[in-house]
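Only a single protein chain was left out; the remaining protein chains are all shown in position.
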Amino acid sequence: MSKGVLATPKRGIRELGAEELVGWDEVTQGTILETFETEVDNVAHIRPEERPYSDFSSYTATVASWRVIKPVYNRDICIDCQHCWVWCPDTSIVSRDKQMLGIDYDHCKGCGVCVEVCPTNPKSLLMFAEAEEPEVALTKWPEKKKKEK
Amino acid sequence: MAEKMQLNEVEVWDGNLAAAQALRQAQVDVVAAYPITPSTPIVENYGYFVANGYVDGEYVMVESEHAAMSACVGAAAAGGRVATATSSQGFMLMIEVLYQASGMRVPLVLTVANRAVASPLNVRGDHGDMYAGRDSGWVQMDAFNAQEAYDLTLCAFKIGEDMRVRLPVMVHQDGFLTSHTAQNVHPLQDDEAYKFVGDYKPYEEMLDFSKPVTYGAQTEEDWHFEHKARQHKALFDSAAVIDEVFEEFKKLTGREYKRVESYMMEDAEVAIVALGTTVETARVAAEELRKEEGIKAGVVAPRVFRPFPFNEIRDALANVKAVAVLDRSAPMGAMGALFNEISAAMYTTPNRPLITNFIYGLGGRDFPVSEAKRIFKEQKAHADAGYITTPIQQFSGVRGPKLGFFETKRS
Partner (left out) sequence: MALRPIKNLKEFSTANERLEGAHLLCPGCAHSMIVRELMNATDDNLVIATNTGCLEVSTAVYPYTSWDTSWIHIGFENAASAISGAEAMYKARKRKGTLKDPDAPVKFVAFGGDGSTYDIGFQWLSGAIERGHDFTYICLDNEVYANTGGQRSSSTPVGASTTTAQAGRVSYGKKEKKKDIVAIMAAHGAPYVAQVAPNKWKIMAKVFQKALETEGPCFINTVSACTTEWKFDPKNTIEVTDLATDTLIFPIYEIVNGTELNILYRPKKVLPVEEYFAAQGRFKHLFKPENRHIIDQIQKDVNERWEYLQRREEARV
């Protein structure tokens, strides 16, 4: 399965519920969870792929199995408007330096909002069956629709 | 910097002022509180300190006790010293958050002026609120007079904030009987007191932005049990730290505290186990009975109600023949809670004394020395007979026909 753009060795490495179940002597004191393994200097200034996420961050988990359909991204049509980025409920549109790079398939749940809000013609994002390879999906892209008068 | 307060060697303080002074001396960062009789003066006295420059911390007057404890938890998670005060209905309103405070392992101090729980409404002292906290996961310490309320409040910060403990701590005192009774108190000077308590040491604080932390995560059936087990062990393990802190306090002040206080128990044949001001009443009764009638009476009092001092209770009552356990809380369809716990501890000893239960003093009903003496004498009768000669649970001091439940089974 494709991990999507800017995947890191940490992102989406385990299914929810697949983490090791440790004993009472190893659970964290007070149920407190530390997001990062080491200290960070204002996380708002650090790109996700450069952050020292601990195993407690859901960044390291995947919800890919929730999907039955998935969005596929077509770079050739995209105008980098970032509609998909602002409305993605799952932090799964990867944009860097004002450019849409693609989809984080570890965290995308396949809701389809990104496709609905995409303003290009044809759309730069379309939903396909989960099993469809993105490369194959791109060959099935529709033509530009003529405006109905 | 907060102004220092010059204190006399002996001050005349009631329990509420004693507790408030301890909060001031501990230089609490956030007090979030809501007033309720009889603990209101703790908050009012503290308000005086705030208004006159004796306090540097924040004083947040919230709209309910639930909010008070919630703000305390938020403040504690933000990495500083926190305290509040309450009683009775306010305590009951806090209960949801008491469990959350201990579950998140945040140290904070709650000074409680014990009071009965409605209905019917009553502002006087009994232990209904204290008992309602017994499963909440807090350390619960009990002061029998104003001096102890002061001393234990200082100790409470040091115990709860210890890195080996990190649990919230309650310091109980009897409503009115202690909270509103002016007594001689020997305070520490501000610097000495603060030095004893020490600087607050943050742990997993929300205000360390280089290390973001999540407080209050959900745990379901695959994780909850382990967290609760760990928390339970932490509370039991706090006993060793409590002993250390009491030892250090003794070195500083000469005043000695133990998790179980024993009085004239060396040769005692009969004993009363009680909490709060009743302990002092029972001690007077024991002294007088020894003089007047030669009854070898003694008094045992759990200074620390939680963690329950199971071993120390067994040691304290190892050689007595009959024990009366006094519960100042309406048990409602059960034996008194203290009775149950003392009985459970003693059942696992070879001695297995005869143990009876008295429900007394509800809603602030007076418990006189004469009644303590009568109870001692009843224990003596049990001891002499070799079995419990009365109902196992009795009501002491209630009007109407004699009220008692359950007889001993002898065959």
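Read from first to last, the chains carry the letters A and B; within each, the first residue is number 1.
Simple rule for what comes next: a residue touches a chain if its C-beta (ideal position, glycine included) is under 8 Å from a C-beta of that chain, and two chains touch if they have at least 3 such contacts.
Bear in mind the structure is a predicted one, so any value in this text is a computation, not a measurement.
> Touching the absent chain in the whole complex: find that residue among B:Gly79, B:Gly160 or B:Pro309.
The single option touching the absent chain is B:Gly79.
> Which listed residue, B:Thr37, B:Thr86, B:Gln100 or B:Ser343, touches the chain dropped from view?
B:Gln100
> Which of B:Gln21, B:Thr37, B:Ser70 or B:Asn122 sits in contact with the chain that's absent?
Checking each option in B:Gln21, B:Thr37, B:Ser70 or B:Asn122, the one touching the absent chain turns out to be B:Ser70.
> If you put the missing chain back, which residues of subunit B would it touch?
Touching the missing chain: residues 29-30, 32, 56-58, 60-64, 66-68, 70-80, 82, 96-97, 100, 200, 202, 205-210, 212-220, 223, 227.
> So which bits of subunit A touch the chain we can't see?
Here the touching residues of subunit A are 12, 16, 19, 27-28, 31, 33, 35-36, 42-48, 51, 55-63, 66, 80-83, 85-92, 95-98, 100, 104, 106-113, 115-117, 127.
Going forward, only the chains that are shown with their structure count from here on.
> Quick one: report the Å distance separating subunit A from subunit B, using the average Cα coordinate of each chain.
53
> Which residues of subunit B touch subunit A in their complex?
103-106, 166, 204, 209-217, 219, 222-223, 225-227, 229-230, 233-234
> What part of subunit A is in contact with subunit B in the complex they form?
Those in contact with subunit B are residues 17, 21-25, 27, 29-36, 39-43, 56.
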